[in-house]
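What you see is the complex with one protein chain gone and the rest in place.
So that you can tell them apart, the chains are marked A, B and C in the order they are listed, and the count of residues begins at 1 in each.
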Amino acid sequence: MLHKIKLPVHSIAHGRAGDKGDVSNVSLIAYNKFGWENIRENATEDIVLSIFKHLGATSVKRYELPNLMALNFVVQNALGGGVNSSLRLDRHGKTLSSYLLYHLILNVSLDMMPNNSPYREKFK
Amino acid sequence: MLHKIKLPVHSIAHGRAGDKGDVSNVSLIAYNKFGWENIRENATEDIVLSIFKHLGATSVKRYELPNLMALNFVVQNALGGGVNSSLRLDRHGKTLSSYLLYHLILNVSLDMMPNNSPYREKFK
Amino acid sequence: MFNYVTMSKKVYIGCGAGFAGDRYDASIPIVEDFKSINEPKYLMFEVLAERTLAIAQQYRINDNTKGYSPYLDYYIKPVLEDCLEHKIKIISNMGAANPLGAAKRIVEIAKEKNIRKPKIAVVLGDDILNYMSEKDILNSPTMEGLDIKNSKITAANVYLGAFPIANALKKDVDIVIVGRSVDSALALGPLIHEFDWDAKNLNMLSSGTICGHLLECGAQVTGAYFADPGFKDVPDLFNVGFPIAEFHENGDFFITKPKNTGGLVNKATITEQLLYETHNPNEYIVPDVVADMSKLNLLEKEPNKVLVKGAVGHKKPELLKATICSESGFMGEAEMSYAGPNALQRAKLAIEVIEKRIQKIGLQGKTRFDIIGAGSVHFSSSEENTYNNELDGDYRIRSAGFFENKEDAEQFVAETYSLYCSGPSAGGGARTSITKETSTASILIDRNIVEPQIKIEII
Partner (left out) sequence: MFNYVTMSKKVYIGCGAGFAGDRYDASIPIVEDFKSINEPKYLMFEVLAERTLAIAQQYRINDNTKGYSPYLDYYIKPVLEDCLEHKIKIISNMGAANPLGAAKRIVEIAKEKNIRKPKIAVVLGDDILNYMSEKDILNSPTMEGLDIKNSKITAANVYLGAFPIANALKKDVDIVIVGRSVDSALALGPLIHEFDWDAKNLNMLSSGTICGHLLECGAQVTGAYFADPGFKDVPDLFNVGFPIAEFHENGDFFITKPKNTGGLVNKATITEQLLYETHNPNEYIVPDVVADMSKLNLLEKEPNKVLVKGAVGHKKPELLKATICSESGFMGEAEMSYAGPNALQRAKLAIEVIEKRIQKIGLQGKTRFDIIGAGSVHFSSSEENTYNNELDGDYRIRSAGFFENKEDAEQFVAETYSLYCSGPSAGGGARTSITKETSTASILIDRNIVEPQIKIEII
C-alpha cells in the first residue's frame, strides 16, 4: 500500500461553488479514480457540514456522479442569507469551493494526484 | 555597553505621515533620550530615501527637533502624484509612517525602549 | 456507431455572455467561426441576474422606453451586422423588464448602422404582475428566500421555458428577445425548433437543457473561472474563447470553443460547470423537463472538444418558479487599511472603535465586520481564521450594515471614514459606498395560470 500523508483535498480534487437563495452547492471532482475512491469514501456529509458550520450551515446533502468522479454538496444556510441579504464581501459564496478544498484534510497517496501536482513535493 | 539587536525602529520610536501635494512628511519621535540618540545618529536622509525609493521618492530632507526628540522627514514625490492624481489605495500616503517604522532597521538596546514594549521579549 | 461527422443534422449554438457584466467582445470570435458554417447557427446572450429585474422595472417605470438590459448596446452592436448577414440568429433575455423596448432598441441600432431591419420576435408573459394579484402572489408557497408577506413587491417574474422561444422561431425571425426565462431555454428553444421535438421527447429536452446549462455561464465551461496556476493551468486565459455547442440530432452534443482563442475544454472544465448551481443532479428542474445528469458520459474527442452524451429526461413539473423582488433598505459598506508593524492589532482596534460607536450613537441595523487579508471572505473579524497570518503586514477592515433608511447607512459608513482622524494609528485608503438593496424570494405557481398568458409579438 502506498504511503499516505494528510493533505488538503485540493491535492486530489477540484470544485466550484454556486448559489441559489441561501443554498450553496459545492462540487468536488477527483482528478483520477484513486482520488475518486478517496473522496467518495471520506468526503462525507458530516465532515462537510462540520467544515461549513461556522458559516451557519445547518445541513448538507451529498450527491454522487460516479461516471464523472464527482460529488455535489448542497449546503443549507451557509450564505448569510443569500446574495440579497448577506453582509459578506462575497455575497454569492463563490469562494466557498476554495474553503472546502483547503479545510477538508484527507489521507492522500501519490497515485491520487495529477502528474504535475505541486503537492508531490510533500512526499519527498 | 548594553547588548544590541537589530529591530525595526518601531521598537524605539513612533511617528505620523502627512501629505501636501506630492510631498509626504513622516515624523519619527523617540520614546526616550537613548532612542533619540540612536535615531538622530542613524535615521539619515540617505537611509530614509532608500526605504521610500520604490515609491518614487526622489529626495529626503531631514529636520531635527531635539527638544521634542523628534525628526521630521520631508519626502519628495513619494505619493504617486499626490491625493488627486494617485491611483494608490492610500492616496494620501497616511500609512507611510508604518512603512518607515517597519523597514528602518536599527541596532537597538533595551534602554531605548518603553518599559512595556513587546519588543523586550526579543532580548530574552 | 453514430458518425458525428457525416450522418447527422447539426445545430450550432454559441454563447456570447454568461452574465450581465460579461465581456462585450466575447461573441466576436464565435461569429467569426460561424461565418464558415452552413448548418443552423445561433448566438445566445444570457445577461439577466435575479436582482437585475427589480432595477430594470424601476427604469421602466421612470421611462417606458427603458427597462431592458442597460448593456444591450454593448453586446449587440459588435455583431448585429455579421449575424444578419450570415444568418446567425440571436436569442437573448436582454428584454429584462421591457422585452418590446429591447426589440425596438435593436431596430434603432440597425438603423443607426444603416443595415437591414432585423425581424424580431418578443416573448411576453413572464411578468406575473400583469395577470396575478399582489395578494395571490404573496400567498403562493415560497421555495427559498425571505418571508415576503410584508414586502412591497418591485418585480415578479415567472421563469418561462423553451417552447415559447421555439414557437417564436417558427415565425422566421432573426432575433428572439425574452424577459425572464430559465437560462438554458436560450439554447433549448432553438434545438426544439430545429429538431422539431415535442414535449414528450424527454431525453432530447434533457440533453438540450444540459447543453444550455453548460453554455449559459459563458466561458465558465471553457476554462474560465477554472484556472488555479500550477494545479489547473489554462492557456491564454485573458483571451478565453466563449463556448460553442455542436448539437446532433441523436441528442449528443460537443462543447468546444472558437479558433484562435485561449481557454480549455476538457472533462474537468465541463464537470465543474455541469454542477455549477446544480442541486440534485438527478433532478435538474426546468419548465420543460426534469433533466437527469446521472448517466452522463464525457469523452474528450480531440483537444478542446468534448462529447456529452447520456442525458435522461423525466416528466416536466406542474409548478413553475417565479422570483419576487422587493425593496429592503440600504447597505452601507466602508473600508480602511492598516499596514506595517502591528497592523492586525490596529485593524482590530479600529473595528472595536466602530462597534462601540454604533452602540453609543444607537444605530440600529444588522452589521458585519471583516479584516481583508486575514481571511475576510471566509471569516468575519470576530472569528479566528485558519490561515497563516502574521501580526505585521497588510490588513484592510471592512464594515457592512443593513439599514432601513439611507441616512442610517450614511451614518454607519461615516463611522469608518472618521477613523481618518479618530481611529488607531496610520489608517489609510478609506472608501465608502451606499447601495440600495433588493431582496428576492422564490414562489411556485401552477403552470396552467402562466401558459395561457404567454404571447409572441413580432417587431
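We adopt the following convention: contacts are C-beta pairs under 8 Å (C-beta built on N, C-alpha and C of every residue); 3 or more make two chains touch, one makes a residue touch a chain.
A quick note: this is a predicted structure, and the numbers were derived from the prediction, not measured.
Participant: Determine which of the presented chains are touched by the chain that is not presented, and list them.
Facilitator: Looking at the complete complex, the unshown chain comes into contact with A, B, C.
Participant: Of the residues C:Leu72, C:Leu169 or C:Ala219, I need the one that contacts the missing chain.
Facilitator: Of the listed residues, the one touching the omitted chain is C:Ala219.
Participant: Among C:Gly101, C:Pro164, C:Gly340 or C:Gly365, choose the residue that contacts the chain missing from this document, as touch is defined above.
Facilitator: Touches the omitted chain: C:Gly340.
Participant: In the complete complex, the non-displayed chain touches which residues of chain C?
Facilitator: These residues touch the chain not displayed: 18-19, 21-26, 217-220, 224-232, 237-240, 333, 337, 339-342, 345-346, 348-349, 352-357, 360-361, 372-378, 385, 387-390, 392-396, 414-415, 417-418, 420-429, 431, 433.
Participant: Under the stated touch rule, tell me which residues of chain A contact the chain that is not displayed.
Facilitator: 8, 10, 14, 16-17, 88-95, 97-99, 101-102
Participant: Can you name the residues of chain B that touch the chain not displayed here?
Facilitator: Residues touching the hidden chain, for chain B, are 10, 14-16, 18-23, 25, 27, 29, 31, 54-55, 61, 63, 65, 67-70, 72, 74, 80-85, 87-90, 95-96, 99, 103, 114, 116-118.
Methods note: only the chains that are shown with their structure count from here on.
Participant: Taking each chain's centre as the mean position of its Cα atoms, how many Å separate chain A from chain B?
Facilitator: 46
Participant: I'd like the Å distance between the centres of chain B and chain C, where a centre is the mean of that chain's Cα atoms.
Facilitator: The mean C-alpha positions of chain B and chain C differ by 50 Å.
Participant: Touching at least two other chains at once: which residues of chain A meet that condition?
Facilitator: none
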